[in-house]
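The structure that follows is given in the form of C-alpha cells.
Of the protein chains in this complex, one is absent; all others appear in place.
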Amino acid sequence: MNQRLFFTIVGASLLLAGYAHYFTDNEFFKFATASLAIIFLAAWLGKSTESVAHYAGDRVGGFLNATFGNAAELIIAFFLVKEGLFDMVKASITGAIIGNMLLVLGLSVFLGGLKYKEQTFNGRLAGHNASLMMLAIAALFIPAVFMKELPPVEIGTLSTVIAVILIVAYLLWLIFSMVTHRDFLSDIESHDSEAAWSKGVSILMLAISTFFVAVVSEWLVHSVQHVSETLGWSELFVGAFVIAIIGNAAEHSAALLLAMKGRIGAAVEIAVGSSLQIALFVAPTLVLVSLLLGRPMDIVFTTFELAAIGVATFITISITKDGATNWFEGVLLLAVYIILGTAFFFA
Amino acid sequence: MNQRLFFTIVGASLLLAGYAHYFTDNEFFKFATASLAIIFLAAWLGKSTESVAHYAGDRVGGFLNATFGNAAELIIAFFLVKEGLFDMVKASITGAIIGNMLLVLGLSVFLGGLKYKEQTFNGRLAGHNASLMMLAIAALFIPAVFMKELPPVEIGTLSTVIAVILIVAYLLWLIFSMVTHRDFLSDIESHDSEAAWSKGVSILMLAISTFFVAVVSEWLVHSVQHVSETLGWSELFVGAFVIAIIGNAAEHSAALLLAMKGRIGAAVEIAVGSSLQIALFVAPTLVLVSLLLGRPMDIVFTTFELAAIGVATFITISITKDGATNWFEGVLLLAVYIILGTAFFFA
Partner (left out) sequence: MNQRLFFTIVGASLLLAGYAHYFTDNEFFKFATASLAIIFLAAWLGKSTESVAHYAGDRVGGFLNATFGNAAELIIAFFLVKEGLFDMVKASITGAIIGNMLLVLGLSVFLGGLKYKEQTFNGRLAGHNASLMMLAIAALFIPAVFMKELPPVEIGTLSTVIAVILIVAYLLWLIFSMVTHRDFLSDIESHDSEAAWSKGVSILMLAISTFFVAVVSEWLVHSVQHVSETLGWSELFVGAFVIAIIGNAAEHSAALLLAMKGRIGAAVEIAVGSSLQIALFVAPTLVLVSLLLGRPMDIVFTTFELAAIGVATFITISITKDGATNWFEGVLLLAVYIILGTAFFFA
C-alpha cells in the first residue's frame, strides 16, 4: 500500500478514536473507533518492528521479529492485567491461539486452496512446531489438572515456575532456529524483514507506534467492559473472539495475502508461529508482569479454554503434518472454529 | 453368493421374524429372529443401494453409496429416537464408531496379517481420514465440555448448530473426494458400485428392502428393551455392543473378506469411512430428525462414550497413518475393543 495513504488512514483512525474517547459518551462508538485504530496501529507497529529488525542484522533481527511480532496483543493484554481482568486476559490468549490456528490458517488454506489444487511446504518445520505446541499444551494442562486442590500461594509459585520454564524454552527455540539449526528450516525464508524506512526513522517509528498502541489499548480496554456488559456477553466470549480478532487483524491479513499468492508455507509459519509465540512467550510474560504489578495472575486456564486449545492444536497438527494443504482442510479448520465460537458464545 | 440362495435366506429370516413378532410371546426369540432378519435385510439394502448407485453415474452414485451406506443403522436409530430411547441411540452411534474402527478394522488387519506379512495402502487417504475424525471428535467433545452448565434450551440450539455444521462439512467432503480431488485419493477404487439388477429392478429392490428394514427395525427396538431389562444389561451396553454389531454386520463381513484377499486398503476405507459417516452424517441427521419428530435429542454424549470414541480414534490414527498394517496392529485394535467392551459391560 502507498505509504502516504497508509499514514493518512492510520492518522484518521487515531483522531477518530481520540475524538470518541474524549468528546463522546457512546461506549459502542468508543469501542468501534478504538478497535479500528488498534487494527491500523498494529499494522504500523508490525511494519516498524520489521524495519528495525532489518538493520539489526539477521540474528538479532529475527529475534526482534519473533519476540515482538505480537507486541500489540501483548500491550492490550498488559492493560487487561493492570485492570485485574484476568479472565479476559486468559480468554484473549486462548482466542489468539485458536484464532491463529483455526481462523487465520483455515481461511488461508481454504482461499489458497480454491486457487491452487494443492499447496506444499516444509513438513519438517510443521513437525517441529507440533512438538512445541505439545509443550505449550502440557504447560497449560498440567496446572489446570494439579491446581484444583492447591492453596493459592502454591498456585502462584507453580505458575511462576512454569512461566520461567516456558520463556527459557522459547529463548532456546530462538537459538535453535536462528543459530544452531538455521539451515534446517531453511525453505521458510518468507518472513524476511524489509526496511521500510532509514535506520533512524525506523527506530522513531517503532517508538511512536508502540506509544500509540499503548494509549489506544487503554481506551479499548475501558470501553470493552461497558460494551460487553450492555450486550450481556461474557468476558470469555469477548476476550476469546472480539479482543483476539482485533489484536491479530494485521497478521491475519498478511497470512491471507501470502496464501493467495501460493505461499502457503509462509502463511502457516505466521499462523502457527504466532500461536506458539503467544503460548510460550506472551502468556508466561504476562504471568511474570502481573507479579511486578503486584496483582499476581496465575496460569490456570478454564476447562473450556483448555478444551478449545487442545482441539485446535490436534486438528492443526493433523492437517499440517504432511506438508500439503487443500481447500477441504481449510473447511475442517473453519468448521471447528465456528463450533468453538458458538460454544463460547453460549457458555 | 448365488442370488436365489440369498433371497431364500432373506425371505426365510423375514418370515421367521414376522412369525415370532406376531404369534409368540418370547421376547428373546423375537429379539433373536429380528436381529437375524436385520442382518440379511441390511445386506440386501446395501446391495440395492450399490446397484442403484451404478445407474446413477459416477458422481451421484458415489454420493448415494457414501450417504446411504449406513441406511440400516440410520433406520434402526430412527425408531430408537421415535421411542425416546436417546441413551440407546447415542450408545449405538458410539458402538458403531468404535465397532468399525476397532472390531472390523482389527479383525481385518489381524486376519489379513496372518496371510500377508505386510499390507499397504494409500497413506494419504489415511491422513485425510484422520483430520476428518479430529473434526468429529471436536464436534462431540465440545458440547460435552461446554454444556454441563447450560440450560436445556441453549443445549438444544447449540446441538442444532453443530449438527448443521457437521452435515455441511460432510457434504463438502463428498464434493472434495468426488469432484475437485477425485484423482487425489485414486488408488482406492475398491468401492466400485456394481449393478446386481437392471435399473428398474434396482430401484424397486431399494424401495422394498428399505421398507422391510424399517418394519423389522421397529420390531427389534421393541424386543431389545424387554431383553435388556430381563438380562439386567444397561442401555449403554446394549446400544454400543448389541445394536451396533447387528446394524453393521453386513459391512463387517465385506471388510473382512476384502482384507483376506489382500485388499486391506478397501477394508480400511469401509471401516474408517463408515465410522466417519456415522459421526459426521448419521449422528447429526438424527439430531435434526428428532427436532422434526418433536422429541428433540441433544448431541451431548456421556464421558464413557467420548472416552471410548477418543481412545478408538487415536489408536486407529496411530495404526493407519503409515499406510501399512501387520497382524500385531490388529491385535492392538482388538485388545482396546475387548477392554472397552468389558468396561461398558460393567458400567
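Chains: A and B, in written order; residue numbering restarts at 1 for each.
As a convention for this text, contacts are C-beta pairs under 8 Å (C-beta built on N, C-alpha and C of every residue); 3 or more make two chains touch, one makes a residue touch a chain.
The structure presented is a predicted model; accordingly, all values stated were derived computationally and were not measured.
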Among B:Phe6, B:Phe29, B:Tyr55 or B:Phe314, which residue is in contact with the omitted chain in the full complex?
B:Phe314
Checked against the full complex, the residue among A:Ile165, A:Ala196 or A:Ala214 that touches the missing chain is A:Ile165
Write down which of A:Ala56, A:Leu111, A:Leu135 or A:Ala324 is the residue touching the left-out chain.
A:Leu135
Considering the whole complex, not just the chains shown, which residues of chain A touch the missing one?
124, 127, 130-132, 134-135, 137-139, 141-143, 145-146, 149-150, 154, 157-158, 161-162, 165-166, 168-169, 172-173, 176, 180-181, 184, 317
By the contact definition given up top, give the residues of chain B that touch the hidden chain.
117-118, 303-304, 307-308, 311, 314-315, 318-319, 321-322, 326-329, 331-332, 335-336, 338-340, 342-344, 346-347
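To be clear about the criterion, only the chains that are shown with their structure count from here on.
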If you average the CA atoms of chain A and of chain B, how far apart do the two points sit, in angstrom?
41
